[in-house]
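Take a look at this one; I'll ask things after.
Only one protein chain is missing from this complex, and each of the others stays in its spot.
Chain naming follows the written order as A and B, and within any one chain the residues start at number 1.
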Amino acid sequence: MSIHTIGVIIKDWLIGLLAGWGVPVELSRLLIEVLTWAVGAALCIIAIMLAALVFIYLERKVSGYIQSRLGPTRCGPVGILQSFVDVIKLLLKEDIVPAEADRVLHTIGPILFLAVSALAYVVVPWDEGGTVAGKVDAGVGVLFMAAVGSMGLIGIVVGGWGSNNKWSLLGAIRGAAQMVSYEIPMLLALMCVVLQAETLSLAGIVEDQKGSIIAWNFLRPWMWLPVVLFLISGVAEINRTPFDIPEAESELVSGFHTEYTGMKFALFFLAEYGNLLLVALIFSVLFLGGWLSPFGYPDPLRLPGIIWLLAKSLLIVLIVMWVRWTLPRLRVDQLMGLAWKLMIPAGFVALGVMCAVIMLGWA
Amino acid sequence: MNEANVGTTDQLIVNMGPQHPSTHGVLRVALTLDGERVVSADPDIGYLHSSMEKIAERLDYRQYISYTDRFDYLGAMCNEWVFVRAVERLAGIEVTPRCEHIRLLMAELNRLASHLLYFGAMGIDTGATTVFLYCFRERELILDLFEWVSGQRLLYNFLRVGGLRNDLPDGWVEQCHAAMDALASRVDEYDTLLSENRIFIARTRGIGAITAEEALAYGFSGPCLRGCGVPYDLRRVDGYSLYPELDFEVCVEEGGDCLSRHMVRSRELRESIKIVRQVLARLPEGEVNVPVPRRLKVEPGEVYERIESPRGELGCYLVSDGSDKPWRMHWRAPSFYNLAPLDRLCRGHWMADMVAVIASTDIVLGDVDR
Partner (left out) sequence: MTTNTRQPQSAWALLADIVGGAASVIKGHVVTLRNWLRPKVTGQYPYRDPAKEWVPKPGYRGDFALIHDPERPGGLRCIACMACANVCPDKCIHIIGQGKGKERHPAAFDIDIGLCMYCWLCVEVCPVRAITLTPEYHNVAFTPQELIRDINDLKARGEGIAEPLLPVPIERSVLQPPTAKKKDVSEA
């Protein structure tokens, strides 16, 4: 019995229950539809939160091991409960809003940031023929993802402005400039994959790579430039070192979330790691064959596709963490220079190469 | 700064410090920004002022040694050394050769520890957190040596007028050799992570540049001055203690920017390892202490003694009226002079460069404020 059939059974039972109370069938159908979506959304956000918690723990362990430390060791076996305990601590902390801050903006900043981060998960294909939103993908997953992904900076700007702190404001402005700039090379890299797969659907892009590891996009030579571009601009999109200038600790204290404490800070923090997972997932879908097994299609090991997808994402996440704990931070003008002077031209070159490849019929 | 630009945009005044992650303590800088460009940077010091010079006037020479540790807390052995040298010169005390060797050894080890901390701080201020941890890992080896011989890890109170607290324990020299070997094998890693990294070079080259003439006019000394191409190292210029007999190179870099100052320290790490190994090899046997009266009274007079501390020329000016306490005591603190041209160094650069400039001057606020 699949999850889907369980869902149908529960729906039928609820409709029957409501009909017994005299509710019209049409209305109860609508109610249940809304309820299903609400529960699904809540589950989705909880799943993202849990993943973010795991990644926070992982980041602390990875940074510890790179730096000859042990990372968290005290909470639970090998410190595995550390981030859960941290979140409980943050939940219990007093929520401080600076006296001169714009209370409304200060509050909705982190909510927006998290909501946008969660929204983009909708189109990620988890397994064959399935995204979180079922069949909603409708062939424009890439477009949706790109559109929603660029909304994340609204949360940063709103939070940074609403804090009424000069450091936060500087961080927010830096964040806005950075995220807008890095959208472009990211989309150019995306376009190459779209041209390759001839579809805007993320699920379709995975379908296009069907086969063992040699059929995946990252092994095609004309995809190497987009791979690098996407990885770099992906790291820049999620504000991690060497591109963490919106929150550059040594310069801006904490950047846009300087004035946040308690749960609002936790929202920013969790959403950041949620974004990290999102970028890793999208990267896996675009270049590493998504839910496909590296040993061929259908999977000889018969593992669910989501396992492969998460394993690939984990690899990307580890690489991104490794980068973070190795490199110094770029300065704000160098960061913009990198985007506009190097990555965007390189993106067009990659796009041109891709077009040439298609015209020559090698794709 | 474009003059036309100033008229049309508002300037932003931000208060950097005294609670800010990268002001190395309690420095406050009133920053005027135009966008993210620094229009002016006005350092405000004194948050760590502790009357070090006035305290000296009520303590006798022996008691004051433990206070010398506490202003430039990263070069405590050097501070002690310059103070006891000043007192010994006033009192006409000659120390034994073994004592002189051990003092020099301690000063060089302290220079290593201080430069390692500088490396870490520079890394963390430019965003490379990992270098900081690596440097602290190796600094720990040196602090372990200090802890063993002097009983504490930061505020040693190890030197005495006329000698040392105690001789080197058995096995210390071997451990010191081992620590130097471990350190020498790791220094290249810091260079790979920082000095050779293209991002770091982009962050520091041409930033906070100052010419040799200006640097001399501002009273720069130490690695900051040598980064401007002036081969001024008191270990060679004055040739105090045993330095004339030792083989080491005065590290000089042209450029006068953050990168040059960084590279000077990076090379000095290797030179100091060389010095430590030489001193360990020629360490003579014998007594470390010469008899000194319990209540030391020195002849009336004045003396200015200076040595090359990790941060530059550390001077100790001492006036005695013949009693057992200094009549007046003054420190020439290198950090104070190296911080002075902050506005000149930062003006027109980005705000993020400001952090690199402060880190590259390697100030210790205890030393600035005294």
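Note that contacts are C-beta pairs under 8 Å (C-beta built on N, C-alpha and C of every residue); 3 or more make two chains touch, one makes a residue touch a chain.
Model, not experiment: these values are computed from the prediction.
**Student:** Pick out which of B:V288, B:C316 or B:A333 touches the chain that's been left out of the picture.
**Tutor:** B:V288
**Student:** Thinking of the whole complex, not just what is shown, which of B:H49, B:R89 or B:R137 touches the missing chain?
**Tutor:** Once the missing chain is taken into account, the touching residue is B:R137.
**Student:** So one chain is hidden, and I want to know which residue out of B:M180, B:L193 or B:C316 touches that hidden chain in the complete assembly.
**Tutor:** B:L193
**Student:** Taking the entire complex into account, which one of B:A121, B:V149, B:I210 or B:V276 touches the absent chain?
**Tutor:** Answering carefully, the residue with contact to the hidden chain is B:V149.
**Student:** Contact with the hidden chain only, please: which subunit B residues?
**Tutor:** 1, 59, 62-67, 130, 134, 137, 140, 147-152, 155, 157, 160, 163-170, 172, 189, 192-193, 196-199, 206, 288-289, 294, 347-349
**Student:** In terms of residues, what is the contact footprint of the unshown chain on subunit A?
**Tutor:** 64-70, 73, 322-323, 325-327, 342
One rule holds for everything that comes next: only the chains that are shown with their structure count from here on.
**Student:** Return the distance between the CA-based centres of subunit A and subunit B, expressed in whole Å.
**Tutor:** It comes to 46 Å between the two C-alpha centres.
**Student:** In the complex, go through subunit B and note every residue touching subunit A.
**Tutor:** It is residues 12, 14, 20-22, 36, 123-130, 133-134, 137, 193-194, 197, 199-200, 202-203, 350-355 of subunit B that touch subunit A.
**Student:** Write out the stretch or stretches of subunit A touching subunit B in their complex.
**Tutor:** Touch list, subunit A to subunit B: 63, 66-69, 166-167, 170, 174, 241-242, 244-245, 248-251, 253, 325-334.
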